[in-house]
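Note that this complex is displayed minus one protein chain, with the remaining chains in position.
And now, chain A:
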Amino acid sequence: MVSGLINENPTVYEKKERRVRTDSSNTDEHSAEPIDQLEIFDHIRDIKDPEHPYSLEELKVLTEDSVELDDENSYVRVTFTPTVEHCSMATIIGLCVRVKLLRSLPARYKIDIRVAPGTHATEAALNKQLNDKERVAAALENPNLVEMVDECLLPSFE
């Protein structure tokens, strides 16, 4: 494994306050509440960073605006920003986000995970790796990786 930390002293930002939803539609039993940007963000904001005890939200790896969503066409794209350009944890972070969304969203969704343009040294390779079905599946066969991912996802289920 890597001996030192990749980003030893990341900037920690404040968590944004949880927006309380106004339950206006709650009165009507049959009105639908479509999946929205905030809901997706709520799923992934608390994922823990692989090397620090902070959430991805606190490190500004993810923000609410980094989620793009088209509910009707069942498409979601998450663009995340690694804290440093050469961060080798970016793949793990991307994998975490993907796994979390796979488990939380209905099967009809196509999930697209991307690194924000210009924030990572091997951006193209990374994007390709994160969206390659077979490589993701292969990664999830690796017990070490799965353990690591599960640990990062733990706080997001609370």
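In this text, a contact is a pair of C-beta atoms (placed from the backbone, for glycine too) under 8 Å apart; a residue touches a chain by one contact, two chains touch by 3 or more; residues count from 1.
Everything below uses one rule, namely that contacts and distances are computed from a predicted model.
Asker: Per UniProt, what's the omitted chain called: "MMS19 nucleotide excision repair protein", "Cyclin-C1-1", "Ribonuclease H2 subunit B" or "Spermatogenesis associated 17"?
Answerer: The UniProt record for the chain left out of view names it "MMS19 nucleotide excision repair protein".
Asker: Any idea which of A:16, A:86, A:103 or A:128 touches the chain not displayed?
Answerer: With A:16, A:86, A:103 or A:128 as choices, the missing chain is touched by A:103.
Asker: Could I get the residues of chain A that touch the absent chain, sorted low to high?
Answerer: 21, 29-35, 39, 43, 103-108, 157
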